[in-house]
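Apart from one protein chain that is not included, each protein chain of the complex appears where it belongs.
Showing chain A:
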Amino acid sequence: MIEINRISKSFAGKHAVKDLDLSVPDGKIFGFLGPNGAGKSTTIKMMTGILPIDEGSIIMNGIDVAKEPMKAKHQFGYVPDRSDIFLRLKGIEYLNFIADVFEVPKDIRKEKIEYLTKSFGIYEALNDHIQTYSHGMRQKIVVSGVLLHDPDVWILDEPLTGLDPKSSYTLKEMMRDHARRGKIVFFSTHVLEVVEQLCDEVAIINNGHVQFKGNMAEMRQQFKDDDNLEQLFLELTQNE
């Protein structure tokens, strides 16, 4: 369970996120939908402790993210939107580093690294520097790192962008599987279609405000009824 209580964040006096209120139940895939610049990444960065929260609070599985950051950070795994990870490390060195951070025992990490990277098709690239990876491969190594320590909560910022169809399918299956086990998957996207395929619950964010929250059926109804949302709907469906 993640509770986001009226959080705000501004950069140089301009609000990127304003009074955002959300609650994400267990066992659900939660889609965080919005056009570019809506405030998705900013919200996620506050959830993960990358940005300080200006106002409000975030409680993750009963732990206040701002008050007990170390404890909270053990709860989730995060896939950032940019693949600016440590590029000069080899893939395997990165994974081993993550495993050290989360104190994954040696035989488990060995088995998992092999299983995960093989299913993403990057096993044979593990000995190369991450710098030589394509965007999709970088995405995959980060996702492998997250799955390696098996956190309760997955937080993924535009995880499907740049993945090939096969890996995209694999990741979606893994997300469904995780939710089925009663855990949380929270991910952001700017593509409506992805939400429709994947999500149980959705929140639509625009200009730092939540415009809608509810399940899929409610969302479709709302798009028809609400003139404001219709414009947004167009933005989210064009291209891609």
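Criterion: a residue touches a chain if its C-beta (ideal position, glycine included) is under 8 Å from a C-beta of that chain, and two chains touch if they have at least 3 such contacts; residues count from 1.
In the analysis below, contacts and distances are computed from a predicted model.
Among the names given as "DNA ligase-associated DEXH box helicase", "ABC-2 type transport system permease protein", "Membrane protein" or "Diiron oxygenase", UniProt records the absent chain under the name "ABC-2 type transport system permease protein". In the complete assembly, the contact with the undisplayed chain comes from A:I113, out of A:V24, A:A38, A:I58 or A:I113.
For the chain missing from the display, the contacting residue among A:L51, A:M174 or A:V191 is A:L51, taking the whole complex into account.
Residues 45, 48-52, 69-70, 73-74, 78, 80, 82, 84-90, 92-93, 96-106, 109-110, 113, 124-129, 131-132 of chain A touch the missing chain (whole complex, contact as defined above).
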